[in-house]
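Okay, handing you the structure first.
Here the complex is missing a single protein chain, while all its other protein chains stay put.
Right after this comes subunit A.
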Amino acid sequence: MEPSAKEDKQPKPRLIVRLGIFLASHHILFSALCCSAGIMALLFLPSLAKNTYLSENALIPGSANPLFSSEDVTEANKFIKGIEAAAGESRGGMEMSKFIVQQMKDLGAEVCYHEFLPHSKHFHPLKFFTSMTNDLAVRPNGTYSNSGTNTIGIIRAPRGDGKEAIVLVTPYNPQKVQANEVLSLALGFSVFSLLSRAAWLSKDIVWLSADSQFGEYTAVSAWLNQYHNPMFVGGVKHEPDGIAEKAEFTDFKRAGTMAAALIFKVGETRNYGDRDSVTMYAEASNGQMPNLDLLNVVHYLAVHRQGFRVNIETISSLLSSAWLRAIAEVIHTLGSILRKINPDWKLDITASDYVEGTANLASSIYNQALGVPTGSHGAFRDYQVDAVSLEFSPTFYIRNENAKSSFLVRGGRLLEGVVRSVNNLLEKFHQSFFLYFLTAPSKFISVGVYMIPFALLVAPLPIVAAALADGSRKKGESIDASKTKGSADNLPTEVGSWKWLQAARVLLVIQLWAVIVSLLPYYISQIPDGTPIQSSVIWVVLAILTLIVLYAMFGSPYSAGVEWKLLKATMITSISIGLGLMSIINFATAQLGALIVIPMCLFSRPLKAQLGMSFLPRTVLCASNILLAIFGFPPAALLIMKGLSKGSWTVDLGDFWASMEFLWEWSSATYLYLFLVHLPCWLLCIHVLLHPCRQVGSKVKRE
């Protein structure tokens, strides 16, 4: 009996356990290494970008000669004249859509109108978990004067079975007709007329001229909603007042499942560069992107066939920043050294490339992190349709006929080519990436690469949590051991294993508070005539009151005598769960959040506990704690961001309300992240900082 008991007392732990213990005992070094490596990897991202390539073989872009010719340009010019005449006699924009319908009917297309109401502002951040398709479409009845009207034309494919469709969208504002919008309508029409004659079509073509008087997105999403959610309104026929011939087109018409959608518009004339340029917008809600193959097709055809310059969004202030250039130089030197070590590492991109790549990447990350779509293509992504917005920026003046017709030819050919490629598809887009950042129109960073910095940043969290939880348990055990020295076996007691329950309770109370705070705007936004400042003041006051009430109900975090180490361990575990979840929902948000939250968590240490340290580390720790705690508070972070980007440092509470309103209206998961992950973490951090650090001796007495 005796030897076996001894063996049981000190069993040799398994290798993986020993490894864990080793890491936990060196957690400070480990986390410092991991975090700095993560930030380094983040800086190296632009040089890790790869060139895009087409992975779906069926697309074969540019393999057929384009059929779009000068005849179609004549067609477009005729259309421009007609629609300008119609716009001249327009009453409320109805004439324009009537003209478009007439033209489409002449081509033999099926035509219908779609009326919709402007999208009212609602609080729906939680919509992320349900799907957009659960909405019921609201059909305006005749009493609404301010409804919009989309015009839809459908070409049935001669070789198709009507099960699939490609969507072309041209937004225009019938209330205020502009030359470039007319041009984009003409471009759409000429492509549509070409496709109505094409014998090779195997997918139906839907041309949606979206009424953008309430914004493009509203029009497109209203149409998509009705397209996917059939309404059964038995027998209630409504006649729009005064327009008799319109009634025959009010039956909603559908084509098949959408394979892809192209939104195109002609923007303002820009005079940079010698070539007409196309800007691609791809970010949909919550950082979702269309399949990379769609962007590849557009880019390939635009650059290599039609001679456009392709741009993506960029943060132009970064292009001229001096410190970025300095970093670029350093990265370039580092890259060339690495290249000398191993010629296969092609990390040495030139400094200017690096700067440009970083500016594009920053914009890509920012747009994805915000979780708000950059255009009406976002509405398509909610229905799992790959869509991209193209904004043509011509270098000529709209009245220049020659330049215009050459532009029309090239734009038309580009659109025709893209449609033709998508038409070849046998399956949904699935070959290429869905999760990527763009650093240039033809360069991307795939999920496998951009995960690395994030993974490195998150890696220390579980280790530190384990080290803290373990350290606090060890202490408990030693106390108990001294207490029960008399007995034969050293009894680790409840204190050892379940002590974290108190800390978990604090965490749960704070999470409950966070949930309440994140739901408050739903009620506050229903107060009539509230200015943003009033609303945000009410919000803040209610949040503080709720916190006080919750503490009164469940006891304040310090009253239960939670050790700060356990509190910190709980906080770190909760933040790693939160960041992990967010990285799946919207990676960019998690990445940006990790940069703020992780140092804040790792540095946090009670101010009282720091008293015992020597001067230099104490000041450094204290300063970084306070700085990070300030920067981690969402309104403060917003203010600093605004200050850095715009240079205006005015404190305006209303701004905070406005930006949060912006997030929840677009049902952005970033809002949920801010209030369910970031804010509770910040509050816990503050709790850790202000922890009274009573001696453990008092606890022993209590127990």
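Quick note on the criterion: a contact is a pair of C-beta atoms (placed from the backbone, for glycine too) under 8 Å apart; a residue touches a chain by one contact, two chains touch by 3 or more; residues count from 1.
The rule we apply is simple: contacts and distances are computed from a predicted model.
Name of the non-displayed chain as stated in its UniProt record, restricted to "N(6)-L-threonylcarbamoyladenine synthase", "GPI transamidase subunit PIG-U", "RBR-type E3 ubiquitin transferase" or "Ribosome biogenesis protein BOP1 homolog": "GPI transamidase subunit PIG-U".
Note that of A:I16, A:A552 or A:I584, the residue touching the chain absent from this view is A:I584. Of the candidate positions A:V303, A:L435 or A:A636, contact with the hidden chain is made by A:L435. Only one of the listed residues, A:L425, A:A514, A:A569 or A:I598, touches the absent chain: A:A569.
Even with one chain removed from view, subunit A keeps its contact list with that chain: residues 1, 5, 8, 128-131, 288, 384, 434-435, 469, 487-489, 491-494, 496-498, 500, 504, 569, 573-574, 577, 580-581, 584-585.
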